[in-house]
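Read the structure below first, then the notes.
In this view, the complex is presented without one of its protein chains, the others remaining in place.
Right, subunit A next:
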Amino acid sequence: MNEQRRSILKGAGAASVVTVAAAAGLLKPGTVWAAGWNKAAFEAKDMAGALSSEGASGGADSGQITVKAPDIAENGAVVPVEVISAIPGTEHIIILAEKNGFPLIADFGLQNGAEGYVSTRIKMGATSNVVAVVKAGGKVYKAAKEVKVTIGGCGG
């Protein structure tokens, strides 16, 4: 383990990846600050509603999007999710948890040719698909990965 790195970050407080990315000019300010908050999408109670409010309905399944998440969540309250989009000109990476009460988790806007990569932790109430939707060049693409949320115990 890199203990030095760990203590430096502790001293610096909770350095957020998002603010670092914003400072580097990779994220649109509107995505970071509340000005561009898409209330309807984040308050939609199903995936179709959220995607329609995001203008991201009807995406085609894409093998160029990788959704990395555990097969079984170790803790449904903090499920690590990574999305990698190899689609050229990726402008938005949208993450949804299909069975959550409010499925839309995040919408990352990327610009200036930023690498199509986001990593975050999401909260999941039940076993569900984690869906990544990518907007690029006026088109919509998607990929999904099932994450199981279980009561636990009884194993082995």
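Just so we're on the same page, a residue touches a chain if its C-beta (ideal position, glycine included) is under 8 Å from a C-beta of that chain, and two chains touch if they have at least 3 such contacts; residues count from 1.
Operating definition for what follows: contacts and distances are computed from a predicted model.
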item: Undepicted complex member, UniProt protein name, chosen from "Chromate transporter", "1,2-phenylacetyl-CoA epoxidase subunit B", "Dihydroorotate dehydrogenase" or "Thiosulfohydrolase SoxB"; value: "Thiosulfohydrolase SoxB"
item: Interface with the unshown chain - residue positions in subunit A; value: 1-2, 5-6, 68, 70-75, 80, 127, 146, 148, 150-156
